[in-house]
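Starting off with a structure, shown below.
Only a portion of the chains appears, each positioned as in the full assembly.
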Amino acid sequence: MRFDEAYSGNVFIKSHPNFEESEAVIYGMPMDWTVSYRPGSRFGPARIREVSIGLEEYSPYLDRELEEVKFFDAGDIPLPFGNAQRSLDMIEEFVDRILAADKFPLGMGGEHLVSWPVMKAVYKKYPDLAIIHMDAHTDLREQYEGEPLSHSTPIRKIAELIGPQNVYSFGIRSGMKEEFQWAKENGMYIAKFEVLEPLKQVLPTLAGRPVYVTIDIDVLDPAHAPGTGTVDCGGITSKELLAAIHEIARSDVHVVGADLVEVAPVYDHSEQTANTASKLIREMILGWVQKRK
Amino acid sequence: MRFDEAYSGNVFIKSHPNFEESEAVIYGMPMDWTVSYRPGSRFGPARIREVSIGLEEYSPYLDRELEEVKFFDAGDIPLPFGNAQRSLDMIEEFVDRILAADKFPLGMGGEHLVSWPVMKAVYKKYPDLAIIHMDAHTDLREQYEGEPLSHSTPIRKIAELIGPQNVYSFGIRSGMKEEFQWAKENGMYIAKFEVLEPLKQVLPTLAGRPVYVTIDIDVLDPAHAPGTGTVDCGGITSKELLAAIHEIARSDVHVVGADLVEVAPVYDHSEQTANTASKLIREMILGWVQKRK
């Protein structure tokens, strides 16, 4: 983690060298210790930065260039291996600092549990917060085999904190029966299987509100994102996910922060997942950063 | 292969420990010795079971849980390496036994030739049988370079046994000219390239009939199933294949048995193919087992 000091790792292309002058901050949360299946997402942020060198700076989708947005790359938060609670505390404290400086936090995971302290921090600043959640999984468990700090729980935690009616999930195709029931009984919105069409319906209802967007890369079909912990077929295409990002960009919601999690490079020899994540990050920067005003 | 004795391999999640009490039996047919291109599907069934541990027990598509269906995992049939004829005999005898006990046979391949003795056995019990076949390839050859026992022949064999007019192929995008001609001249149904839409048209015509469904995983585009012997572009998505399974589940046909073949794990470093197959098996169990009544 760096703000001012010298840094020795890769940074995202066209990131701004100065924290103070930047509107947004990107950062890695290299934690994967509570996942129940395949670990490896700790290396996601570093690989996303590394392959960003192959990316064009210009988006023909949005007709904007990275030079138009000042964003600082803070590197990876140095999380303590195997210590979930302390890791979450460090993440929350880190995001508090970004928000205090009135900058847009854009995180890269890491397992999905890292989104929990981020969303908590954002909620402290924006009590009217709504969550847009794109994922293959509900992530609504109260605990996983006895552990309350698990990659299967972050959406449940934030839903309980801000109220389930303020959480909107899209693309969901896996979960326990109880999770779907809990959502239904508590007024939480879940769009099963699809993202773009339901999103178009939801966005107008959120006009003017502060929104945090959390994207689990496995909302994509494994064909489009083989490099993740839990591959689950029947997902959406990268074309659809790009369209969803642009739909939000063109809507009237105020995006106040976002993350992209669960990129695990070792399962993807072709590196398409990291390259895709890198392009998604570019589109999130170009489409969303100004939207928080 | 086991029915009662102790077993030392992986089993599919939530499989029932007792053969007698089960409605369905899943089993592996680890044969790949007649394939003309890339072998390796012998390891398909074992890997499908292994990754089933990452699967949810609940299907949000069908709103059912695996606990609602009692199915027994009989393990892999111990086929003699390199001896095609004896392997086929063992498979037929094995399926005869399952059918005699009035249970639903759900097989995992192995190369597609393993479906031939299974369909033969099912036909003995259900003389009114129709076959639904999803595949990239016609599999209608009489022989392959002189060998009548070849992975390119199973559909021809069953068509000649039960009558070509009782065989319905979907998603076909590869074959010899002669194969397509034979189908046409003999009144066999072939839906080229597509699965879901033609299936919707065919299913009502099969209402009330016993149907066996054989799915070659390569009906999927290689993007969705790289781990198979013969990858052939231009296929359908996993989303479409899931929809096809659910379409059959909601139709009026009586599914009396099924298989999923040609998963070859070594060609898929990300293991998405085995994970996809595992989810398809779950949906087939949840959607089809009761349909044989």
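Order of writing sets the labels: A and B. Residues in every chain begin at 1.
As a working rule, contacts are C-beta pairs under 8 Å (C-beta built on N, C-alpha and C of every residue); 3 or more make two chains touch, one makes a residue touch a chain.
Just so we're clear, the structure is a prediction, and the values are computed from it rather than from any experiment.
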The full assembly in this file, of which 2 identical chains are displayed, is built from a number of copies equal to 6
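The criterion applied here is as follows: only the chains that are shown with their structure count from here on.
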In the complex formed with subunit A, which residues of subunit B make contact? 53-54, 56-58, 60-61, 63, 65, 221, 223-224, 237-239, 242, 269-272, 275-276, 279-280
Considering only the defined contacts, which subunit A positions touch subunit B in the complex? 37-38, 172-177, 180, 192-193, 221-224, 226-227, 230-235, 267-269
